[in-house]
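Left out: one protein chain. Kept in place: all the others.
When the chains are written out, they are named A and B in that same order, and each has its own residue count from 1.
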Amino acid sequence: MSDLIKKTAAELAAAIAAGEVSAAEVTQAHLDRIGAVDGEVKAFLHVAADDALAQARAVDRKRAAGDPLGALAGVPVAVKDLFATAGMPTTCGSKILEGWVPPYESTITQRLRKAGAVLIGKTNMDEFAMGSSTENSGFWTSRNPWDLSKVPGGSSGGSAAAVAAHEAPLALGTDTGGSIRQPAAVCGVVGTKPTYGGNSRYGVVAFASSLDTPGPFGRTVLDAALLHEVMSGHDPCDSTSIDAPVPPVVEAARHGDVAGLRIGIVSEFSGDGYQPGVMTRFTEAVEVLEALGAKVTEISCPHFKYALPAYYLIAPSEVSSNLARFDGMRYGLRVGGGSAEEVMAASREAGFGAEVKRRIMLGTYALSSGYYDAYYGKAQQVRTLIIRDFDNAFSQVDVLISPPTPTTAFNIGERADDPMAMYLADLCTIPSNLAGNAAISVPIGLAPEDGLPVGLQVMAPPLADERLYRVAAAVEAAFTERWGHPLLAEAKGLSGE
Amino acid sequence: MPITRDEVAHLARLSRLALSDEELDHLAPQLDQIISAVAQVQEVAADGIPPTTHATGLTNVYRADEPVPCLTPEQALSGAPAVELQRFKVPRILVEE
Partner (left out) sequence: MSELTTVTYEEALQKYEPVFGIETHVELGTRTKMFCGCITTFGAEPNTHTCPVCLGLPGSLPVINERAIEYTIRIGLALNCSIASWCRFARKNYFYPDMPKNFQISQYDEPLCTDGYLDVAIGGKTVRVGIERVHMEEDTGKSLHVGGATGRIQGAEYSLVDYNRAGIPLIEIVTRPVPGTGFLAPEVARAYVTELRDVLRTLGVSDVRMEEGSLRCDVNTSISLAGSDVYGTRTETKNVNSLRSVERAVRSEVARQSEVLDSGNRVIQETRHFHEDTGVTTSGRSKEEAQDYRYFPEPDLVPVAPAADWVEQIRASLPELPSARRARLIDSWSLSELEFEALRNAGALDAVEATVAAGASPADARKWWLGELARRANDSGIDVSELPITPADVARVSALIAAGTLNDRLARQVIEGVLDGEGTPDEVVAARGLAVVSDDSALLTAIDEAIAANPDVAAKIRDGRVQAAGVLVGAVMKKTRGQADAAKVKDLILERLA
């Protein structure tokens, strides 16, 4: 592995700005890495090699001219294929959009470009962000770099895997029910779900509009914070984005400290269904936090056990409507003959996978006249109760913690056709999406029984994202010292590692 | 209350999904299982609890009535499967709205 790809984004940005290495060299090193390992990892749906080098050379020209450089100038970023990127295909992991090149660009990728980041390619994902393993991708399943027979999590599995495999130091994902935190946990990287509305959804293809949150992946807490800061902020093109200053996440990431912090363990997130090794690591993390001076207590959030069913009513309802536009009339796959009605139905049948079809029908059901009150309506009331549980908890503690997901990476194929089993991966992450909180997953070690990564989830109230980074940075520092090396150095899943 | 295969077929039609019989056989029981699971929300006593549709609490987000440049017709039509007279060509529509 070349040295350049071992460096963090922070190190690369500094080195490029100082002229120690060119942006083109950094991008080429990552393209080489992709070439070397992506045959196994299968993280990328599209590698924008020429485009990326052109972007990198533009950064080098700016530096040579003495022009000011953006915060991420020359740093390669892998982009989940849910973000509309002008000139690069955007498939959302679906056959229905195979080959579609948007005539416009998402606000977040525009901000990244402005900061000088090099968009190196589009990553694989569960179709339209529905899934926890990338097995629902219309194209292929990505692999976990720790063990190629395991899933990298989902739906942002490609982005997590790309970062874990050193194919890019940073990646963009989205988190609707855990789709950043769960893949981050099972791939041993850092992933954050920012406060809902803390950044722009404009140009991010909608899955569940009231829950979707774009967010960062990095191998370190500081790296994730750097991307978090660059991508965040109000956007007048997104009515649900919050007009408030971006929380000082980079500052917090540089000063990890939990002395005196009140930390609550969510008592509902343990017990049956939780892998013993996951709980072992979690308990250890609690001890570390206490040793660092945090005050750890247990908090009960009694309505959290209804979060999963509420989510699997709200999200499918919104997506059943959001995905109606894919009908073969204006863009995307068009198959079949006959009337418009027939062509729409045939195109959607051919273009969508099973999970998408399940959720569309589930959503259609939940919104149907006669069922609305009992299903969708009720779920939105449960949502209020979950928010109240969080409010109550945060009146007693500064952050909440739990495992991000009950198990380590499961085997490819193990849950593929068992939707209910697949949904359980989101048990711990979903409440934060329903409430719009900020939450992060930071690696805390490997499960003893399978040697696979385990993460720690930290949750904070809306707009208190910096607390996540403060805690995560402290945890990272403590554990890295204990291990003597970054956790990822132990990943031996790829041949030639 | 279980959902029948016929009801699933109806949902498929409403959602413009031309499911094959095999798919219907496969998906219907799965949907039934999922619906039974999510019905759990009905256990929650929620009388008088207001529903939450937006977590942010924002209201009154507007834009000024000022023009913004449009896409060119080429851009607008760029993904279209069929184009004629600078319009999206679509198959014959059966039922008038």
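Just so it is clear, a residue touches a chain if its C-beta (ideal position, glycine included) is under 8 Å from a C-beta of that chain, and two chains touch if they have at least 3 such contacts.
Fair warning: this is a prediction, and the values are worked out from it, not measured in the lab.
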Contacting the left-out chain in the complete assembly, out of A:Ala206, A:Val249, A:Val454 or A:Ala491: A:Ala206
Identified contact with the non-displayed chain, of A:Glu11, A:Glu25, A:Asp238 or A:Asp450: A:Asp238
Residues of subunit A in contact with the chain not shown: 83-84, 90, 92, 97, 100, 102-104, 106, 201-206, 208-210, 236-240, 317-318, 320-321, 324-327, 329-331, 340-341, 344, 364, 367-369, 372, 376
Missing-chain contacts mapped onto subunit B: 14, 16, 53-54, 56, 58-68, 70-73, 76-77, 84-93, 95-97
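In the analysis below, only the chains that are shown with their structure count from here on.
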Distance between chain centroids, defined by C-alpha means - subunit A, subunit B (Å): 24
Subunit A residues touching subunit B - in the complex, by the definition given at the top: 100-101, 103-104, 196-197, 210, 236, 239-240, 242, 303, 306, 309-310, 312-313, 320, 324, 327-332, 334, 336-346, 348-349, 352, 354, 357-358, 360-362, 364-366, 374-375, 377-385, 387, 419-420, 434-436, 462
Complex interface listing, subunit B residues touching subunit A: 3, 8, 11-20, 23, 26-27, 30-31, 33-35, 37-44, 46, 49-56, 58, 61, 63, 71, 75-76, 78-82, 88, 90-95
